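With one protein chain removed, the remaining protein chains of the complex are shown where they sit.
Take a look at chain A:
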Amino acid sequence: MDFIGETIDSIKSIKIRQLLTQAITLGLIVTSALMIWKALICITGSESPVVVVLSESMEPGFQRGDILFLQMTKEPIRAGEIVVFSIDGREIPIVHRAIKVHERGDTKEVDVLTKGDNNDIDDIGLYAEGQLWLNRQHIMGRAVGFLPYVGWVTIIMTEKPFIKYILIGALGLLVLTSKD
């Protein structure tokens, strides 16, 4: 109870100069987070350098809630690599393994077929209608490393939005009431 009382007291005692400092601090936190994200995009070359696994199609390698780090280099795609691809008409990108690769000699264009380790059949059924192969433009990156469980935070926050608002509210309050 003390904690709540103190919090209310400290909100009451806020002065205008202090308020401005805190607003700037808050701005710095937000902008540096944005800078880190954009820097990661530049370094990895992938539009979304970090993704959360949402499906069970790559179990037991990747489980729901694992975080994957992606990289998109100029190196050619090879069989066995775990690639992240998006299909026209599908919003959510898919993380699956390449099982067949055919690369042209002159143009270096590439035809790739993927399959989830935990699926019985390949991905032709997931592709757009009439599409038999993935090409370079469909592929957003390849998975290079991963962290278990951390992605659950985002899964919970997307599925239960009110937890997100409570968390943002609590953090905001903490920043506003801190006296440093």
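Heads up, the rule we're going with is that a contact is a pair of C-beta atoms (placed from the backbone, for glycine too) under 8 Å apart; a residue touches a chain by one contact, two chains touch by 3 or more; residues count from 1.
The rule is simple: contacts and distances are computed from a predicted model.
One subunit of the complex is not drawn; among "Mediator of RNA polymerase II transcription subunit 18", "Ribophorin II", "Signal peptidase complex subunit 3" or "Small ribosomal subunit protein uS7 domain-containing protein", its UniProt record names it "Signal peptidase complex subunit 3".
Listed residues A:Val30, A:Ile43, A:Ala128 or A:Leu174: the one in touch with the omitted chain is A:Leu174. Touching the chain that is not shown, out of A:Lys38, A:Arg78, A:Arg136 or A:Lys160: A:Arg78 (per the contact rule at the top). Contact with the undisplayed chain is limited, among A:Leu26, A:Leu54, A:Ile87 or A:Val101, to A:Val101. Remark: the residues of chain A touching the chain excluded from display are 3, 6, 60-62, 78-82, 97, 99-105, 108, 111, 117, 122, 143-148, 174, 179.
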